[in-house]
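Every protein chain except one is present and positioned as in the full complex.
Residue numbering begins at 1 within each chain, and the chains themselves are lettered A, B and C in the order written.
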Amino acid sequence: MTKPNLAVDLNGLELQNPVTTASGTFGFGPEYKNYVDLNRLGGVMVKGTTLNPKLGNPTPRIAETPAGMLNAIGLQNPGVDHFLARILPLIKDYDFKTIVNISGNTVEDYAKLANKLNVEGVDALEINISCPNVKKGGLAFGTQPEMAASVVEAVRAETDMTLITKLSPNVADITSIAKAVEEVGTDIISLINTLLGMKIDINKQEPILANKMGGLSGPAIKPVAIRMVYQVAQAVGVPVIGMGGISNAEDAIEFFLAGASAISVGTANFINPEISMEILDGIEEYLVEKGYEDINEIVGLAIG
Amino acid sequence: MTKPNLAVDLNGLELQNPVTTASGTFGFGPEYKNYVDLNRLGGVMVKGTTLNPKLGNPTPRIAETPAGMLNAIGLQNPGVDHFLARILPLIKDYDFKTIVNISGNTVEDYAKLANKLNVEGVDALEINISCPNVKKGGLAFGTQPEMAASVVEAVRAETDMTLITKLSPNVADITSIAKAVEEVGTDIISLINTLLGMKIDINKQEPILANKMGGLSGPAIKPVAIRMVYQVAQAVGVPVIGMGGISNAEDAIEFFLAGASAISVGTANFINPEISMEILDGIEEYLVEKGYEDINEIVGLAIG
Amino acid sequence: MSKRVISNIISQEEISPKHFRMVIDAPEVAKDAQMGQFIHLKWTSELNQQDPILRRPISLNEIDKKSGAITIIYRVIGRGTQLLSTLKSGDQVDIMGPIGMGFSIPEDSNKLIIVGGGMGIAPLYPVVKELVALDKEVTVLIGAENKGQLLNLEDYETMNVELKASTVDGSYGYQGFVTDFLDDNLADIDYIYTCGPEVMMEVVQRWATENDIKGETSLEERMGCGTGACLSCVCKIKVRNESGWDYKKTCIQGPVFPLSEVIFDD
Partner (left out) sequence: MSKRVISNIISQEEISPKHFRMVIDAPEVAKDAQMGQFIHLKWTSELNQQDPILRRPISLNEIDKKSGAITIIYRVIGRGTQLLSTLKSGDQVDIMGPIGMGFSIPEDSNKLIIVGGGMGIAPLYPVVKELVALDKEVTVLIGAENKGQLLNLEDYETMNVELKASTVDGSYGYQGFVTDFLDDNLADIDYIYTCGPEVMMEVVQRWATENDIKGETSLEERMGCGTGACLSCVCKIKVRNESGWDYKKTCIQGPVFPLSEVIFDD
C-alpha cells in the first residue's frame, strides 16, 4: 500500500499537506511545540497582525456557548515590526508555510502591512476582511463586495506574494464577496471567520464579554461553514481553504468534499492541543480506506 | 409572595404570558396536547402556511449537527384554505393566541394570504420573509431592506391585524432590515429564523439533506440570536419576540435581558415535548427569586 | 396515549456484536403500548446534554403489560446508539411513547407470514406472539448478516410457528437473502407483515402484489419531534389524488402502513 499524496498546490502556494491552523488559535506556532510536531503541519496562519501593536479588549474575552465559544480578543498583537524582528526568525525555518493574517482599519493599513511583510520567510498573506472599516462607520470590510475588493486590490498592488482572502460569514450572499475578491486578484479564499454572537450572564444581567459581542467559533458553526465553502467553491475558480468547527478528521473530510482544497483547525486546538496531527492522520486513513491515491481526488466530490 | 405578572402587551397583541412556540416546531398546537397544557401557552405560531398546499421536499429532511439540527422541510402544509376550514376551528378556542406564520414566493402571495386570514380566530400574522423571492432569482425577501419592506407593506394594506415580521439571520446588518419593516408598519418583530447550513455524509460523499442545504436551529445558534435581538431591540421601537436555541428558562431569560418582550421555543420542543411549560415555570421562579413583580421589568436589562 | 417518562433501565446486554437488548421499567408506556409502536428516546435523562441533541426512535420488541417492562433491541449505528449502549442497569433514559400506529390483525386471515430482515425483525416479534396466541397459522421468515443478528431466533424456535431463517454468511440456516424464501408454495398466505431494509421491503411488496396478498410494513425515517409537528419523517403513501400519492408522517400516521400503499423511491 503506497501512502496517498497529501501535498496540495493552492494556486502556487505549495503545502506539504492540507492541514493548517487558523489564525488566533495557534499563536505563532511554537506555543504548541510541546504538543505538535510543527514540522508536520501544512501551514500556520499566525495571529492577526496589525500595523501598530494592539492591546486588545478588556477581559472577559471569551465565553462558552453550546458546542462553541465566543471570543473578543480585540486583535491583541505586538505589531508587524515586532513580528518581523522578533517572531519571524523563530518560525521561518519550520517546514510549515508561514501565513501572516493581516488586519487593518483602513485600506491603507492593509497596503502598508503587505508592503512590510513582503519579505523572505513569509509564504503568504491571509487578509482578514472581517475588521471594521473606520471610514465607513465601522462596517466590516467583508460585508460588501466593493469594500472587500478594495482591500484586496490595495494589497495586490504591494506584493506578488500569494494572497489568501479570508471571508466573513456575516453576510447574506457569500458568493458575491468571493467573486469580488477573486476578480481583483486573490489567489486563494479562506473561510469562514467567526459569526457575530453574544452571551448574557443572567445573574449579573449583562453581557459576559467585556466587549459585549464576540465571534462565535467551534463545532456549532460547522454547518454554516460547510454551506459557505460549498457555495464559494462553485462560484470561484481559485482554491478554497475551509474552516469553522473542524474538530476531527471526519469534519475535515466534510470540508474537502464540500470543495475545500485545504483546511484550518481553529478552536479545536484549545480542546485538544494534539488535534491537528490526529486530523492529518485521520485524513490519510480515510484516503487509504476508500482507495484514493491523492487528497486532491476528493475535493468537491459532494458538489453536484 | 404575590405571583409576578407574566402578561405582556406586544403593541396590542396581549399574551397571557411571554412563552410562545416557534413556527414549524409545534405543528398547529394539538400535536403536543399529550405533553403540554395548551391553555397555558402565550401563543402558538402555527406551521408556515402558503396559498396553495405544498408537498415540501423529499427526505431526508433533517440532519443532526453539534448542539443543533438542520431542516429542509420545504414548507409542507395543507394550504390556507384547508387551514381555515379544518384546522382553525380546532384551535381557536384555546387560551393561546393563534399566530399564523405566512410564506410566499411573491409579494402578491403574502397579500392574498393576509386577505384570507383576516378572520376571527386568527390573532396575528407572522410574516416569514426568509422565503425565496421567485421574481428576484430566489434571493430571500429577508436579505434586503427594500424587498422585506415590500412584503410587509403589501400585507399591511390587506389587514389591520397585528403583524409580526420574522427576520432572517442570514444578513450582514439585521438592524437595517428591522428598521425597514418597522417603517412600513410591522407591529412586532420576531427573530431569528434559521441560519443556512449544510452537512455532508462522508461515506456517501453527498449532502445528507435531499435539499442539500437546510436551516440550522437549536442551541448552536443561540449566541447569534441573542446578538441580533440585542441589536434590533435597540434599533427599533416595536416589541421583539426572541427565539433561536431556547432550551430552558435560563436561555429564555437571556433573551428578555437582551431586549425581547416575549420568546418562542422551537427545536427544544423536539428534545423535550414538555419544555415550554418548564420554561414558563422557570421564568416565574427567576422573577420571584430576584424580586421582580412583572416580566416587563427585566426586558432589555442587559442593554447599556 | 403517548407520554414522556424518565425511566430506569432494568437490564442491558450485548446480544451480538453491536447489538443490544435493553429492558426498561416503563409501566406508563407499557400500559398503552401496541405491537408495532415505538418509543422516542434520549440516551440520558439529562436533557441539557446536547450531544447528540435529538431523540432516537426505537421499536418495541416486547411489551410486558403486567410487569410494566418494555424491551428494545437495537444496533449501534452512530453516536446516539453508541451512547445508549454504554448505559447500565439503574441508569435512566428519557422516553416518549408509545408512539404511532401499530400492526393490526385482520379477523378473516388465518395463514399469515412474517418477513423480517436485519433490525427489521425487532418490531415483528410482538406480532408473532400475538398471532400465536390467537392460534393462527404463522410462517416466520427472518434473515440477517449472521446467526447472532437473527433477533429473537431462540424465541421463535420454541414457538408454534413455521420458521425459516437465512444468513448472508451462512452461519445459520439458508445462505442467502430472506426474500429467497418467497416462492409459489407460499401463495396461499392471507396476510403478510414485513420490516427490514428498503430493498428487501420492495421485493416483498412486489411479491405480495403479484400474489395478491395484502399486508403491512413498518417504515423508518429520520425523526425530529415524534409528535407529528415537524414533518421531517414523511414517507410517500399512495392516495387517490392527482399525483397518486401524498406524504404521510411516519411517526404518528405510521410507522406501520398497508404494504401495497407504500412508494419506495426516496
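Note that in this section a residue touches a chain if its C-beta (ideal position, glycine included) is under 8 Å from a C-beta of that chain, and two chains touch if they have at least 3 such contacts.
Everything numeric here is computed off the predicted structure, so don't read it as measured data.
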**Q.** Which displayed chains the unshown chain touches
**A.** A, B, C
Q | Sole residue of A:Pro4, A:Pro18 or A:Pro66 that reaches the chain not shown, by the stated touch rule | A | A:Pro66
Q. Which residue from C:Gln49, C:Ser171 or C:Asn211 sits in contact with the chain not drawn here?
A. C:Gln49
Q. Given the full complex, what residues of chain A touch the hidden partner chain?
A. 24-27, 31-32, 34-35, 47, 55-56, 58-64, 66-69, 71, 73, 76, 210, 218-219, 247-248, 267, 269-275
Q) Footprint of the hidden chain on chain C, which residues? A) 48-51, 79
Q.
Even though one chain is hidden, which residues of chain B still touch it in the full complex?
A. 66-67
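Here is the rule we go by: only the chains that are shown with their structure count from here on.
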**Q.** Separation of chain B from chain C, taking each centre as the mean of its C-alpha atoms, in whole Å
**A.** 36
Q) Which residues of chain A are in contact with two or more other chains? A) 66-67
Q. So which bits of chain C are touching at least two other chains?
A. 50-51
